[in-house]
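Data block below; observations after.
All protein chains of the complex are present and in place, except for one that has been dropped.
To keep things simple, chains are lettered A and B as they appear, and every chain counts its residues starting from 1.
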Amino acid sequence: MKDVRYFAPTEMAEATQLLARYGDGAAVLAGGTDLVPQLNYYERHPEAIVFIGNLNLGYVKEDDSKLVIGAGTTLAELLASDLVVAHFGILADAISELGTVAIRTTATIGGNIANASPAADTVPPLLVMDADLVLVGPDGERTVALQDFFTGPGETILDTGELISEIHVPLLNGGTSFKKVGMRKAQSCAIAAVAVRIEMDGDTCTDARVALGSMAPTPLRCTTAEDLLKGETLDADLVARCAEAAVGQTKPIDDQRASAWYRIKAGKALIAKALSEAAGLGM
Amino acid sequence: MTEYVGMSMPRYDGVGQATGRTKYVDDFVLPGMVYVKVLRSPVHKGVIRHLDLSAAENTPGVVGVLSAEDVPGVNLYGAGGDQPVFTPEHIRYKGELIAAVVGVDEDTAMEGVEKIDIQIEEQTPVFDMFEAMKPDAPLVRPDSESNLWEYEPGQTTRVMYIGDVEEGFAQAEHIVEGRYQTGEQDHAPLEPHASVAYLDEAERLAIHTVSQCLYFQLGQLAAIFGLPMSKIRYIGGTVGGGFGGKNHIHADHVAGIAALKFGRPVKYRETRREDLQYSTKRGVFILDYKTGVRDDGTLVANHIKLWHDSGAYGGFSPYGGEKCSMFASGPYHIPNIRTEAQTILTNKAGSSSMRGFTIMNGQFPMEMQLHKIAEETGIDPWELRFINAWRDGDKGVSRYTVRGAGAIEAMKKAADLAGIELPEHLLAMDSRTPPPQRGEAADVVD
Partner (left out) sequence: MKETLSFVLNGSPVDVLAAPTETLLDLLREQLGVTGPKRGCDEGDCGTCTVLLDGQPVRSCLTIALTVAGKEITTVEGLADGRKLHPLQKAFHERGAFQCGFCTPGMLMSAKALLDGNPNPTRREIVDHMSGNLCRCGSYEEVIEAIQAVANGEYKE
């Protein structure tokens, strides 16, 4: 551990060059809430720690009918942002149940995404809003859809040297809801989490998004459930069929937090609750 | 003096806690102090075939290494007297200590641990008590014939009785049977196990300990170190939560051996994960009940078989089984009781004491059994408890005479707090007066 180098670049170009130079030996440090336990427990032995907290990536802006969120924005800042509360309430809902005050002070939204945990609480809300990520690398910048970002637990499409710099969230219509169940309310990793967005024309659903956390190797868009909803009259029966279809797309695991059996049960109940709430069904 | 009785007083040492000045063991940082990291078994059961510590020893910044051969006295400790500090050969549970590396800091010591060359022949473990009792089960103790703890040579069942349960069952109109189980639990005090050891100005081995019970452990440590107790200065008193988990030695043995071998102040602390995964737990209990009840609700016989999962070593578990036997009939007068307790070794971290040690493991199933009796006989559960509750002068299974019984008064209070209105004839009862239903107790058979 002794020969680890530490860098705190103030320019993005410098940061991406450092990450490219150290490759797999580099550890990106933002809020540290996921990385530092791995260091404390000798699970990771990086050659270099690149602290990206001096890159001025902490901001929330409204720009051309979308929210632009700097990847270095802390969860506490997002929770306190009027723009987030006004336009993206389910993100605030998800964050208010994520970790605890002292975790949210330092943890960043970019870190929550890049860490690529299947249980990342900010991801299902971002998925139902069709969010894009801006990735910056030594060779420039690209924009990718969030739903194409994850490839497995802890695995993403980020290339060597690349960082998430911004999250773009279109200000879409529709009712939304976020539901999560964990071992306890505070400071617990999701056993199952659900975000939905549903656009209605009277009783008829015109468009819908359903996303799940902790139910598969990556956060998941449930397109089968979405397809069932579109153009249909929303009632209790349809909600139940959607919940069934959505969990049919999942591959939950047994672990110390919950069994796969329980995750399916809980996931179904959460989907039904969230759909009803988002559509204003009051079921 | 008496004016303070019933008053809430601020703690005499509370300012220390509120200012952060109270020194817990891990708060001691001494000049020249060195740090320990340990090699734990990665397998649940196995035999060490090869152990080479030289690469660890040659790591820059490493002061030295420890393994079974470095234990100066007896390499056995624990309430069962059967657990090695460092296992020399046989591994009984995942996380068992094999060796330690002492370095100028924890990172260096860990670097040494990662370089240890070890080969273990993995064997099939057994985790379930009933599996462990089968004749062909893997043996947790390689030198024994079964996984049952021997209370005395050849004696694997601890029996307690009062009266004669068969005579009791003969009087009973109802026989109710049930099986109840309680699970494992970790103490998880906020302060993990830690120890600081050094040789003091009088060449005594001074140890700052998180122990809850210094005098349970001092003798064990003296044996491990091969020192008279007068050569050990065992300093405790400030404990960051224990809940029974700090009745067992977790760190003082290793820190002490290192301080003796290297002559420097030593700190050894478990990480939270080590503490959660490998320290002692409240062990699993399974109890089978067969209870005889008269039509009027009088309990006349209780036959209990109980099994206590000890984990890899004896620890307090054999005693725990005995203690559970004493409490497994609850605060109820039953003239004929027989308990048969067995303690079973499995390939898990050892069981230990924990809050209300083994008492609720007996009282919870007895209360569940009473519920079942109430359901099967149609007798009101309050009635059942009130008529059978201990009165002064009753005898429990261990044949002590009950004085100052209070179960009835406690139940009345509980009913009141829960907003339940009890019938007059129950409210009229108290712990000093025998209930009308109560027959004469059978003579105690010695």
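Assume a residue touches a chain if its C-beta (ideal position, glycine included) is under 8 Å from a C-beta of that chain, and two chains touch if they have at least 3 such contacts.
Model, not experiment: these values are computed from the prediction.
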Identified contact with the non-displayed chain, of A:Thr10, A:Asn40 or A:Thr204: A:Asn40
Contact with the hidden chain (one of A:Thr105, A:Thr206 or A:Gln249): A:Thr105
Among A:Ala8, A:Val68, A:Ile253 or A:Leu281, residue touching the chain not depicted: A:Ala8
For chain A, the residues touching the chain missing from this view: 1-6, 8, 29, 31-33, 36-37, 39-41, 48-49, 51, 53, 76, 99-103, 105-106, 185-187
Residues in chain B touching the chain absent from view: 8, 10-11, 14-24, 26-27, 29, 107, 187-192, 239-243, 269, 271-272
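Note that in this section only the chains that are shown with their structure count from here on.
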Chain A-chain B separation of Cα centroids, rounded to whole Å: 43
Touching residues (chain side chain A, partner chain B) in the complex: 1-2, 41-42
Residues of chain B touching chain A in the complex: 107-108, 110-111, 114, 271, 273
